[in-house]
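One structure is given below, represented as structure tokens, and several questions about it will come after.
The complex appears here minus one protein chain, its other protein chains still in place.
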Amino acid sequence: MEISYEDKKDCKVMTGKMALPNHYFAGRLGSKFIIALRDENKILGVKCEKCDKVFVPPREYCERCMSKLDECWVELSNEGVITNYTVVNYNDKHLPRRAPYILALIKVDGADTPFPHIVEGIDVEDVEVGMKVKAVFAEETTNTIRDLDHFEPV
Amino acid sequence: MAKKNRNVGIIGIGQTEYSSHKEHQNQAEMVNEAVRYALEDANITLDDIDCVVHGNMELFEMVFQPDMWHSLGSGAYGKDQFRITTGGTTGASLVCAADNLVASGMYDVVMAIGMEKLQEGHTTGGITNMADPLWFRHLQTGALTATTATMMMEEFGEERAKKAAMKYRILMDKHACLNPRAHRRFGLEYDQADDLMNTSPQLVGELRLIHMCSQSDGACVMILASEKKAKKMCKTPVWIRDHITVHREETFNNFGIEMPEMTHHYAARKLFERNGIKDPVEYFDVFEMYDPSAWWGLDWAREFLLLKDDEHIKLLEDGEFDLDGKLPINPSGGVTASNPIGATAMLRPAEAAMQLRGDAGPQQIKKKVKHALASGFGGTLWSVLMMLEKDLDWQEVENG
Amino acid sequence: MKRVAVCAVAQYKCDSNIWQKRFQGMLLDVLEDIQKQTGMHFSEEGGVRSIVSASDDVFDARTISDNGMTDVLGAHYREEEKMAQESLNALGYAMSIILSGHEDVVYVAGHCKESQGESRNVCTNLSYDPFYGRAMGLDYTNVAALQARAYMEKSGLTEEQMAKVVVRARQWAEKNPYANATEQVELGDVMYSPMLCDPIRTMHAYPVSDGAVVMLLASEERAHEFTDNPVWLTGFGSCMDSYFLGDRDLASNFALKNAAERAYKMAGVKDAKKEIDLVEVMDCYAYQQPMWLEGLGLCGDGEGAKFIDEEGPAKYNVNLSGGMLAGNPIMTSGLYRMAEAVLQLKGDAGERQAADVNRAIAQSTTGGAGQFHTVVVLEK
Partner (left out) sequence: MAEYFGTAVEDIFNTMEERFLSEGTLDVDVTIGYNISGEGGGNWKVTIKEGTLKVEDVDGEVTDCTAILNANAETFVGVTLGKLDAGEAFSSGNIKVDGDLTVLVAVLPKAFKPFKPVIKASAIVESVEERFRPEKAEGVDIKIGYDLSGDGGGQWTVVVKDQTCTLKEVLDDDCTVIMRMEAQVFVDLNQGKLDGGTAFSSGQVKVDGDIGAAGQSASLFEKYVAEGAAEEEGEELISLKCVPSINQRYATGPTMGKWFDGLKEKKFFASKCPQCGRTLVPPREICAQCRVRCNEFVEIGPDATVTLIDVVYYASPDPLTGKIRETPYTALFMVLDGVSRDESFAHDLNPKDIDRIKPGMKVRPVWAEKRTGSYKDLLYFEIAD
């Protein structure tokens, strides 16, 4: 920690940080989803028969009806449509790209729920809701949803 | 306080197994497991729940507002929700909160969820982070300190104190070995005491690894309902009679020459006074205590039970804290066995309630259990103390 | 149901960089203010024995953030619980402590210093799961932008209408001694301010803020000991929506509608449009003001944009404090909303005082794009 003095009597600001190690687990279900992205370039969802909905990312239980979904896998298309988007114009260390980039909600064919992902391959000005996109998979794995690197226009 | 707007009963309890690792589940899935068990236990569905109270420590898993993500498993979708955290006491605070929320009449059925997945963070680092960053954070090592061990050795002699702490530890392990959900079950025998006293690795001074609580993953869920609903929904509701929460100042500046009254003692004194309990060892049939280490567990038994001098050590030596003793302590195996921190203080009333219901499993106390005491510990020696009853038959005390 | 009294409120003046104060110091100032106003004390007989604090471990960079507050809160040998959520929820919990008969007098204290951490977006990114959300860089800003687009699509909300919301917020903020952003702006300043996260512009977003609020609550029987002008807390409700953005209809106001409905039911409000006189909403971004007003039932579904042009915010005395757009810390916004509503009902709002205010509501939200909402009803 170092000190920066400012002009109020006796008051100072100590610059420092808060850092602690973490080790997160995707769980059995999340692992299957990520491994499918990584090794087979496939997007998997789970279907709740009771709610008649295909969810992605997958979840073990339906939060609304508590049906068990972990064996109700559905293979989804690698193509889909942009249902919503924003152009991120600020930079920060948690962001996966330098600004400006497109963060969109993408509903892949076969799914009922869109999920957030990056769209590349077009000018940020040209993105539109309804645009058809396809998945481009990452060459190097991060063991997260970023094993699907981004979507680009079909 | 004793003067409640309406009575509140515990109608459902759900717990995951506690273990050092749950790689197969993410946080929300782990929460969901305990939620499902609790709903099953209460024989109700999510539709019956009005409100969810969630708690764990953000910086253990380093998740900001984790209830948002955990809502995938917590059943909070579409419901009222609160999130309360108070360090180690979190689990107990959640039960107190659920009790208040039901007693107030604002909600009829409230589900309290305590969870921690300590494997996903660094427990001691996370606890160290409670200290003031300007001073003491550089020095503190989580909850590890041998000050109590040192003071007990001074008071009772090194040998008796060390033996007593180890006897307490082995007793806890014996209880844990009965509890199918407990995390650490070593199968320790009393004849190992001398060996363990000298060979278990030292963490801090005479606080050895064997004395210290575990770091566990797990979730605990309790469902509380108003008297009317509890009686309708549940055959054996357990009643929350009263609870008290006592915090103390931030710094550990009490390791001088004279010790001030401990929060545990203060909490017990106030709670028993306003409920007319003269002799807690006589009155209670089980005490589930938040005992972060064998040293603290034994020392705190004296504080919570308002005992004097070496009465607590004698009770231990005489086997009175055993399952068939006068006041069994921690049939669950306690915190040295299982410690998912945000849930740990809820495991106490959860086990106590199961003991009162008589369905605690292999660790069930054989004699009749009618009155139970449960404690939580957190922060800089904060204390929560709770009284649970099998029957709704206690007498209100004047000026309660 | 019995009534709970709000006896007094005290606020710290918000600023984007209160570097000279620790959060303990900010809180101590407002606590002394409330003690002066009410004569509140901590003796075991008749004093405060129960405290509900509201703060967040990530923003405070401190495990058990309330532990750092115990001394200034007066919590030594007292009961204290921390609402680790947006601060308005602390009100709901404090209300239950009193209604349950557990305690008669409770005070609620909230603090947050957004300026302490390097970036609030880094903090809110941590609210997402590591594999799907965090990895995508989701934070409360870019997720709100997705909701903004969905809501603009649904209601037809325009750039000009959003600018109007911001201009009006600054006008009221100037009259509020506790507000942060008081610089006056014109429509053009807002409409041509740089794009932050399309469609959210920099001036649509609330400024980084530090602050602290304290309020004293008491049972109906004991309120008179602290004030002869109490305000009554008569309704509380909250609701959780889905976590995954794709599971939600981002423009639907699902959580807020439920929270409002529950709060109204508890308070016996049958027709919010007719019975509410004053509203404080937590509008972190300009689009949220019309959207939340819609969720509170003050205009029809999808009519929030039109409501701005019809001077709805003026009619319902919306955010006379300047609102969140004038700058409050994210975890403490609800208490600032509540504080303004209380001052207005008490008739103590100074230059901002609205006429004939009998029933007010305060609203707050937590989670990305309003995943969770809380609503409180207050009466004179």
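We call the chains A, B and C, going by the order they appear; numbering starts again at 1 in every chain.
Heads up, the rule we're going with is that a contact is a pair of C-beta atoms (placed from the backbone, for glycine too) under 8 Å apart; a residue touches a chain by one contact, two chains touch by 3 or more.
No experiment lies behind these values; they were computed from the predicted model shown.
Engineer: Mind giving the shown chains that are in contact with the missing chain?
Structural biologist: So, taking every chain into account, the missing one touches A, B, C.
Engineer: With the missing chain put back, one of B:6, B:24 or B:370 would touch it. Which one?
Structural biologist: Result: among the candidates, B:24 touches the missing chain.
Engineer: Specify the residue from the set C:70, C:87 or C:100 that touches the hidden chain.
Structural biologist: Of the listed residues, the one touching the omitted chain is C:70.
Engineer: Looking at B:250, B:291, B:351 or B:389, which residue reaches the missing chain?
Structural biologist: Result: among the candidates, B:250 touches the missing chain.
Engineer: Touching the absent chain: which residues on subunit B qualify?
Structural biologist: 20-21, 23-24, 62, 122, 124-126, 128-129, 133-142, 144-147, 150-151, 184, 186, 188, 192, 195-196, 199-205, 208-210, 212, 214-215, 248-258
Engineer: Residue-wise, where is subunit C in contact with the chain that is not depicted?
Structural biologist: So the residues of subunit C touching the missing chain come out as 18-25, 28, 32, 42, 58, 61, 70-72, 74, 76, 113, 115-119, 122-123, 126, 130-131.
Engineer: I need the residue numbers on subunit A that touch the omitted chain, in ascending order.
Structural biologist: 1-3, 8-28, 30-31, 34-35, 143-144
To be clear about the criterion, only the chains that are shown with their structure count from here on.
Engineer: Averaging over Cα atoms per chain, report the distance between subunit A and subunit B in Å.
Structural biologist: Comparing mean C-alpha positions, subunit B is 38 Å from subunit A.
Engineer: Would you kindly tell me how far, in whole Å, the mean C-alpha position of subunit C lies from that of subunit A?
Structural biologist: Once rounded, the distance between the two centres reads 29 Å.
Engineer: Using the average of all C-alpha atoms in each chain as its centre, how far is it in Å between subunit B and subunit C?
Structural biologist: 34
Engineer: Check each residue of subunit C and list the ones that touch at least two other chains.
Structural biologist: Expected reply: 61, 125, 131, 133, 242-244.
Engineer: For subunit B, jot down the residues that touch at least 2 other chains.
Structural biologist: As it turns out, subunit B has residues touching two or more other chains at 26, 28, 59, 62, 71-72, 77-78, 126, 129, 133.
Engineer: Given the complex with subunit C, which residues does subunit A contribute to the contact?
Structural biologist: Residue positions touching the partner: 6, 8, 11, 13, 18, 22, 24, 26, 30, 34, 55-57, 59, 63, 84-90, 92-97, 103, 105, 107, 113-118, 129, 142-146.
Engineer: Which residues, counting only subunit A, touch subunit B once they are in their complex?
Structural biologist: Listed in rising order, the residues of subunit A that touch subunit B are 1, 14, 16, 18, 20-30, 59-61, 63-64, 66.
Engineer: Which residues of subunit B touch subunit A in the complex?
Structural biologist: Spelled out, the residues of subunit B in touch with subunit A are 22-26, 28-29, 32, 36, 45-46, 59, 61-62, 71-73, 75, 77-78, 117, 119-122, 125-126, 129, 133-134.
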